[in-house]
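Here it is, the structure in full.
All protein chains of the complex are present and in place, except for one that has been dropped.
== subunit A ==
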Amino acid sequence: MEKVRTTVPEPIVNIIDLFLYYGKVEALKKIALDISRKNITSFIGPSGCGKSTLIRCLNRMNDLIENVTIEGCIRIDDQDIYSPAVDVTELRRRVGMVFQKPNPFPKTIYENVIYGPRLMGIRKKGILDEICEKALKKAALWDDVKDRLHANALDLSGGQQQRICIARAIAMEPEIILLDEPCSALDPIATAKIEDMLCDLKKDYTVIIVTHNMQQAARISDYTGFFMMGELVEYSVTSEIFTNPREKQTEDYITGRFG
């Protein structure tokens, strides 16, 4: 069955007929979708359907795993990111990522946030301080930690650690931020904070978020994609998916009738 390709305004990412294999196992089957600039796009779907796999394709994190084969094409700003001419580290600077489990480095808060800028060769303390402050403010963490920037990041709470990771990604000033279930380990208050923050980030960045929380997807995202068994089942404006899904599978899943 050939699906209609949902069109979105100002696409920044074009995924064209993407297949991905872990060894011989097919994990993504012919994914085709566009992602809109400066909007929040969320991916939902049952566990193991390939959401993480897909967003890890966008900054080529899958390169780190052995035996991964990728077919098809992903374009960001009309450039094929899998073409040999692309500098992977440059790509990862443009496409930041926040992982499901908070993974701050065992360094100070300050050093965590400016890790990326330092790698880019910024040495001046003044500039780094500024970057750090700006990123922490955007990640809604500045007030919590401004007095202890030089404390170990691992001493923070889980939610704060996750926001450190977000600040760390923002400090790179990426065009796209990928978040893989960023709130799965957090309490409702921390989740709410992060959601507010994401809505703020939308002004400057394109945000792609994977989530298992339907309400979250409904609350914050502009576009939603529903995946199942490595396939993109439905992709459209969020309100439409949640109020008027086209596919039966989508409806089953969001109403909770699906296992």
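Simple rule for what comes next: a contact is a pair of C-beta atoms (placed from the backbone, for glycine too) under 8 Å apart; a residue touches a chain by one contact, two chains touch by 3 or more; residues count from 1.
The rule is short, and it goes like this: contacts and distances are computed from a predicted model.
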Options "Phosphate transport system permease protein PstA", "Fe-S cluster assembly ATPase SufC", "Glycine/D-amino acid oxidase" or "Deferrochelatase": UniProt name of the undisplayed chain: "Phosphate transport system permease protein PstA"
Selected from A:R5, A:K101 or A:K146 as touching the chain missing from the view: A:K101
Option from A:E111, A:E175, A:E195 or A:E234 whose C-beta touches the chain left out: A:E111
Sole residue of A:K51, A:K138 or A:R168 that reaches the chain not shown, by the stated touch rule: A:R168
On subunit A, residues whose C-beta touches the chain left out of the figure: 59, 61, 64, 89-90, 92-93, 96-97, 99, 101, 103-108, 111, 115-116, 118-120, 150, 152, 165, 168-169, 172
